[in-house]
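I have a structure here, written as structure tokens, and I will follow up with some questions on it.
Here the complex is missing one protein chain, while the rest keep their positions.
Per-chain residue numbering starts at 1, and chain names A, B and C are given in the order in which the chains are listed.
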Amino acid sequence: MTSNRLEAFSDGVLAIVITVMVLGLAVPKGTTWTDLVHTSGLGLLTYLLSFVYIGIYWNNHHHLFQLRPEVDGSVLWANLHLLFWLSLYPFTTAWMTQTRVAEVPTVVYGLNLLGAALAYTILQQTISRRPGGERIRAAFGRDRKGLVSPILYLTGIGLTFVVPWLGLVPFVAVAVIWLVPDRRVERYLRTHREDARRTGEDVEEGPTP
Amino acid sequence: MTSNRLEAFSDGVLAIVITVMVLGLAVPKGTTWTDLVHTSGLGLLTYLLSFVYIGIYWNNHHHLFQLRPEVDGSVLWANLHLLFWLSLYPFTTAWMTQTRVAEVPTVVYGLNLLGAALAYTILQQTISRRPGGERIRAAFGRDRKGLVSPILYLTGIGLTFVVPWLGLVPFVAVAVIWLVPDRRVERYLRTHREDARRTGEDVEEGPTP
Amino acid sequence: MTSNRLEAFSDGVLAIVITVMVLGLAVPKGTTWTDLVHTSGLGLLTYLLSFVYIGIYWNNHHHLFQLRPEVDGSVLWANLHLLFWLSLYPFTTAWMTQTRVAEVPTVVYGLNLLGAALAYTILQQTISRRPGGERIRAAFGRDRKGLVSPILYLTGIGLTFVVPWLGLVPFVAVAVIWLVPDRRVERYLRTHREDARRTGEDVEEGPTP
Partner (left out) sequence: MTSNRLEAFSDGVLAIVITVMVLGLAVPKGTTWTDLVHTSGLGLLTYLLSFVYIGIYWNNHHHLFQLRPEVDGSVLWANLHLLFWLSLYPFTTAWMTQTRVAEVPTVVYGLNLLGAALAYTILQQTISRRPGGERIRAAFGRDRKGLVSPILYLTGIGLTFVVPWLGLVPFVAVAVIWLVPDRRVERYLRTHREDARRTGEDVEEGPTP
């Protein structure tokens, strides 16, 4: 069972989530720059933030499945679980934007981000427990980035109770950390191809020692 | 005629149906937890239910077409017929939610679920009557799960006339039954590969005895 | 230049057009069967009609590109031209539905159907003029179905000026004519494979005599 269709379906869902958020942007009634900033300024910023998050998940998902993991029913559901959390982004982004970053809506946005992060971790672990999973474990190592994100999300949720706007700082920080292209999978694939060459093995055909 | 494009198109439709339902979620005007629960609580629950249904259909569809059935015009239309019923989920989910699970809207939701289940059965039978269909029949056997679902849907529709909320119980039961990963196709593929190995045949090249 | 990506993109657009029309369905405010029929009855019928049309175009498009035509810039634009007309279906369907099949909106709906039919003919001819196009011409022959459709659309548009509802009869007739699975491509592929076998040629490798 290959992952082609799982990838295609996930691409579809993420493409729609990323695009549909624009439908939630209020179009200004007036015709001035002030109208634009007032009606849509905050919405454009939160759209940008959520766009970057979805982009990050798409990139990471892309990298993860490049390691060609085995797919079974449990992986399909772990993936759907991730897509569920990501599909809520347009809703939580809209509430936070329309209430101009009020306390509870910002906490809910943070919980949505946290839920997606945990769902991604579950997906990665489900895959790494399957046959061939040692490649995933080797490529991601101790996954410091994956551990730091939930801590930053929790910090953001905590700060929201002090000043809602402050909660966005750690959220943005997570986006920036991940925006830096993640070279771990590329490095793993490169190294192992070289290892394989040295030992005369074919990476595509079997696992490296 | 391979099923690649049929699968890609179905993935597209299901990805949109699953995502577009979030657009139907009312965003709270207020900024409190009470506002969230009151405005969107029920909507989030029915969204979750419909999300799980679409996820189940996607999984089953994925498994069904992994058996590489032959595709002709009648299969294309049986598949479009299924997609038609699934495309109505956002509409019937929205009506049931906005009327807070009133009698008729819940019956209509149940009829929509029933229609999709029947359409899926028709698709499966259309495929199993085509050359190579014995593989589908062998993989699914007597298909007890497929037979139980319509009975539960009808029970749910019946219970709705007593107390609308009660009708949701069998609907949720169907989701739970199917949520348990369906290993029939995986088991079939595994068994037949082993059979093939024992007899020295190649599964990919020809049918097993 | 293969047609894979053209097909994937067209699948995406058609999947969205077919699904997005449901977003245009008005959800009843009331909770009775009368409310459903009154608010959404006509909308469900016109949705079904437009769904069938999109399904037909998807099927025909699928068949056309199974003949593996050569693709260049002019084919890409002929295809985008078809997608443009099809993308207007949600708009013209909504206007006709909301005005309860008034004269002008029904004419506009008919013109939209006609435009898509002509765009499809242009696409088919653009492809059949490219190298390898003789296969398309051989498969579709004199294309009687393709000729009858525009005549029926024009008849429908004419009848709309008498009684708007009457105009829908020829429109439905076109849908029924095409709903019958089109076996021409399948027959062509089967015949030519048999021809090839008799003469010892390989269909995949070169053109048949």
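To be clear about the criterion, contacts are C-beta pairs under 8 Å (C-beta built on N, C-alpha and C of every residue); 3 or more make two chains touch, one makes a residue touch a chain.
What you see is a predicted model; the values in this text were computed from it and never measured.
A.B. asks: Hey, which chain A residues sit against the chain that's not shown?
C.D. replies: 7-8, 11-12, 14-16, 18-20, 22-23, 25, 27-28, 31-33, 36, 40, 48, 51, 55, 58-59, 62, 66, 179, 181-183, 186, 189
A.B. asks: By the contact criterion defined above, which parts of chain C meet the unshown chain? Give residue numbers in ascending order.
C.D. replies: 1, 5-6, 8-9, 12-13, 15-17, 20, 23, 72-74, 76-77, 80, 83-84, 87-88, 90-91, 94-95, 98-99, 102-105, 108
Here, only the chains that are shown with their structure count from here on.
A.B. asks: Could you find the chain whose CA centre sits the greatest distance from that of chain C?
C.D. replies: In terms of C-alpha centroids, the chain at the greatest distance from chain C is A.
A.B. asks: Quick one: most central chain, C-alpha centroids?
C.D. replies: B
A.B. asks: Counting residue numbers used by both copies over all numbers at the interface, does the chain A-chain B contact come out same (over half shared) or different (under half)?
C.D. replies: Counting which numbers both chains contribute, under half are shared, so the two copies meet through different residues.
A.B. asks: What whole-number Å value describes the gap between the mean CA coordinates of chain A and chain C?
C.D. replies: 37
A.B. asks: How many angstrom between the C-alpha centroids of chain B and chain A?
C.D. replies: 26
A.B. asks: Give me the residues of chain B that touch two or more other chains.
C.D. replies: Chain B, residues with two or more chain partners: 8, 12, 15-16, 20, 23.
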